[in-house]
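As you look at this complex, bear in mind that one protein chain is not there, while each of the others sits in place.
Chain naming follows the written order as A and B, and within any one chain the residues start at number 1.
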Amino acid sequence: MCVEFEPRIVAFMCNWCTYAGADSAGVARMESPANVLPIRVMCSGRVSPEMVLRAFRAGADGVLVMGCHIGDCHYSSGNHRTIKRVPLLRNLLGYAGIDPDRLRLAWVSAAEAPRFVQVTKEFTDTIRELGPLSQEVAG
Amino acid sequence: MEYKNVQTTCVYCGCGCGLYLEVVDGRITGVWPDKTHAVSQGKLCIKGWNVADFVYHPDRLKTPLIRKNGDLVESSWDEALSLIAERLGTIKAESGPNSLAFLSSAKCTNEENYLLQKFARAVIGTNNVDHCARL
Partner (left out) sequence: MIEDVRRVVAERLEELDGVVALRRSSEGVAPHVFRKGDDLSELEIAPRYPLMTVVSRLHKAFPDIRLGIVARGCDERAFIEMAKREQVDPDRLFIIGLACTEEEAQECHCSAPFPQNLLVGTPPPPGSPNPMVADYDALSLEERRAFWQGQFVKCLKCYGCRNICPECFCEACAMEDAAWVEPGLLAPPFPVFHLIRGMHMASRCVACRQCELVCPAHIPLTVLYDLMRRDMETMLGYVPGADIEASPPLSVTLEQAPLCVTVEA
């Protein structure tokens, strides 16, 4: 018997934009993948590389870091750090032999419930294609 | 301001890695691996890196402690040694030398370890001697 692989995805969502957008999607009864485990942070800039790495270690096959668009950050420039940090971490994962596409940065505002659905669906499909992150990496 | 690096050997395992203790005005401020050491070649394990941690540790004993009425109480060396001599003597007489065992430590010198095992074997009369490195 073969059980189809369902990706486990951790999504860090900033409180002011993405989390509100996700909540809005839920209230509007939009369907988004159940594979996504939301973790609310006050700002996407708060997401440290060790949080992302720990998520992979804990069993995530993919990690999303989501926040406000540049210019809309509730703390002015928190997401400026995010937009620099995530691409660097994607590259570092690639250097270690982990597909960089397992980590994605996406800006989703509070008014963008459909975009939230689109991003999470797309990302889940991407990770389903990539397959499970090896047992050697997960704890 | 007095700065010096004092060469010494790690007190933990038998590798005997070389290191320097950095001392500023009489206080240890850090550890440097000895890059000229033939065995350790400028590398240390986690114990070697933290070898000086016990020196200023708040739990480090500064006086002997004797348990009185269930509590450990600070005492003098004289009192402690007298108590040890009296109790070891009594136990040896009542229960025999092999009811006693002696545990030594890597933080003692070779000479101190020699003395302890000599004491155990020649004075007390037991071979029950061991060392923390075996634990």
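The rule we apply is simple: a residue touches a chain if its C-beta (ideal position, glycine included) is under 8 Å from a C-beta of that chain, and two chains touch if they have at least 3 such contacts.
Please read these numbers as outputs of a predicted model, since none were measured by experiment.
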What residues on subunit B make contact with the chain left out of this view? 1, 3-5, 7, 18, 20, 22, 24, 29-37, 42-46, 48-49
Subunit A, residues in touch with the chain not shown (by the definition above): 48-51, 53-54, 56-57, 69-70, 76-77, 80-81, 83-89, 91-99, 105-107, 136-137, 139
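Simple rule for what comes next: only the chains that are shown with their structure count from here on.
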Cα centre of subunit A to Cα centre of subunit B, whole Å, reads 52
